[in-house]
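Since the structure comes first, as structure tokens, the remarks are kept for the end.
Excluded from the complex is one protein chain; the other protein chains are retained at their positions.
Right, chain A next:
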Amino acid sequence: MNKVLLGRYLPGSSFIHRLDPRSKLILSFYFIIIIFLANNWLTYLFMFAVVAGCILLAKIKLSFFWKGVQPLIWLILFTVVLQILFSRGGTVYWQWGPFSLTQTGIISGIYVFFRFVLIIFMSTLLTLTTPPLEIAGALESLLKPLKKIHFPVYEVSLMLSIALRFVPTLLDEATKIMNAQRSRGVNFDTGSLRQRLHAVVPLLIPLFVSAFNRAEDLATAMEARGYHGGEGRTKYRVNQWRLRDTLSMFAFLLVTVIMFLLRTW
């Protein structure tokens, strides 16, 4: 559980760290869109260069990112294998019933692999360089237009920031309870599937109970501090759009143009 890098924050003061969280969020989404423009080796190579450049700018070691991908490697490989076995086209090397191994299949399998890795790298970069609360704040300000269609932007972002804030707390709590139950002779890692499912009960019940208690305490504490809904509040964390944010936008625009050029090479 501790090996997952996605969703964790690594304090720093690099160029990427100091970007407005809104621009980071927009650019990460934008990156996921333009990665689908990639259709040949050159374009994938270029995208790798872009991601590597961003990681360099964030001053984080590339090897950490590879470690962050490792827990997800089975999911990626599973998708890749499906892609390889079920794609058709090009030279057929091997066929058995609905399964076939073709040139197109292998190539698109490799492409899917790269696409996954690149998207994970980029989203890991987003969360490593942006504190969770800033992501929630940025999401709120980006969703603001949805207020017009009566989407509860404020409530959703409040829930999101509380949820994000409590992820590490609940993880700690889960580890603590797990340790306590291990000490009482519960075995989480061995036994049949049935036994293991059974072993989860002494973990889940206390975890839910403590989440309920925590929610009640938090609600009381919020009310005691004068909270009564989203209307008419001011903001403590004000995002500021700076020159570097505009510059990064232009940089990504340039990336898009180059991608289109490389596609038709």
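Note that contacts are C-beta pairs under 8 Å (C-beta built on N, C-alpha and C of every residue); 3 or more make two chains touch, one makes a residue touch a chain; residues count from 1.
The definition used in the following text is that contacts and distances are computed from a predicted model.
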item: Record-based protein name (UniProt) of the chain missing from this complex, from "Energy-coupling factor transporter ATP-binding protein EcfA2", "Nitrogenase molybdenum-iron protein beta chain", "Type I-C CRISPR-associated protein Cas7/Csd2" or "Na(+)/H(+) antiporter subunit A1"; value: "Energy-coupling factor transporter ATP-binding protein EcfA2"
item: Which residue of A:180, A:197 or A:258 touches the chain not shown here; value: A:180
item: Touch criterion as defined above, residue of A:92, A:146, A:209 or A:257 at the omitted chain; value: A:209
item: Contact footprint on chain A, counting only the chain that is left out; value: 2-3, 5, 8, 10, 60-61, 64, 67, 173, 176-177, 179-187, 189-190, 201-202, 205-206, 209-210
